[in-house]
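Only a single protein chain was left out; the remaining protein chains are all shown in position.
Take a look at chain A:
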Amino acid sequence: MGLELYMDLLSAPCRAVYIFARKNSIPFDFQFVDLLKGHHHSKEYIEINPLRKLPSLKDGKFILSESVAILSYLCRKYSAPSHWYPPDLHTRARVDEFMAWQHTAIQLPMNKILWIKLLIPMITGEEVSAEKTEKILEEVKINLQLFEEKFLQDRMFITGDHVSLADLVALVEMMQPMGGNYNVFLSSPKLAEWRMRVELTLGSGLFWEAHDRLVKLADWDCSTLDPGVKERICEFLQKYK
């Protein structure tokens, strides 16, 4: 059994890993772990990752979670071109800086938008208050401004002339609200241009294939949602009330 990647492309970190592996022609078996069916809580998956998070990588006996760790591992093991994770000390540090910052500054709030705009109303039948919605959208707006000013500046990509892991991770996370029909790129032409640049570099075919499940999420018939999963989601949602 070769390299296995356990993923659901609804998750931004999974899309980053998927796109990177495909773009670099890394052979792998796609092990689909359906988040909507709660399969990340299945006995089989818990054996792979007791933390029940996606993505996970299995390379022989070696099992690894956390997308940033997986991306660095794949980069190194399969000798991806150096622009993905540049060897120059300062440039590499900028990628590391972004990768550290994005957890709370980008990934978390972008995901919150998807929950607020689509999943909470869909699953619970209730809308999140305008006040809370406004707060999250404002936080996202500020962080996107920070992203442009600090990480992008006047460059083509975060590290300069070439795409890196940082652009890949940034973009797939900023795409998350699209699942709820909310387009964060409308707020800034510079951001929209960068988005297009990264998409074209990755390849539009691959990019949109990776995002297909996300953009179709609104069509999901959530009445099929496993009641155990629904309960877990409703508990988790208490903090959004």
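In the analysis below, a contact is a pair of C-beta atoms (placed from the backbone, for glycine too) under 8 Å apart; a residue touches a chain by one contact, two chains touch by 3 or more; residues count from 1.
Keep this in mind: contacts and distances are computed from a predicted model.
Q: Absent chain per UniProt: "Cell cycle control protein", "Adrenodoxin, mitochondrial", "glutathione transferase" or "Gamma-secretase subunit APH1-like"?
A: Result for the unshown chain: "glutathione transferase".
Q: Per the definition of touch given earlier, which of A:Leu3, A:Leu36 or A:Leu64 contacts the omitted chain?
A: A:Leu64
Q: Can you say which of A:Arg76, A:Lys216 or A:Arg232 touches the chain missing from this structure?
A: Going through A:Arg76, A:Lys216 or A:Arg232 one by one, A:Arg76 is the residue touching the chain not shown.
Q: What residues on chain A make contact with the chain left out of this view?
A: Where chain A meets the chain not shown: residues 50-51, 62, 64-70, 72-73, 76-77, 89-90, 92-94, 96-97, 99-101, 103-104, 146, 150, 239.
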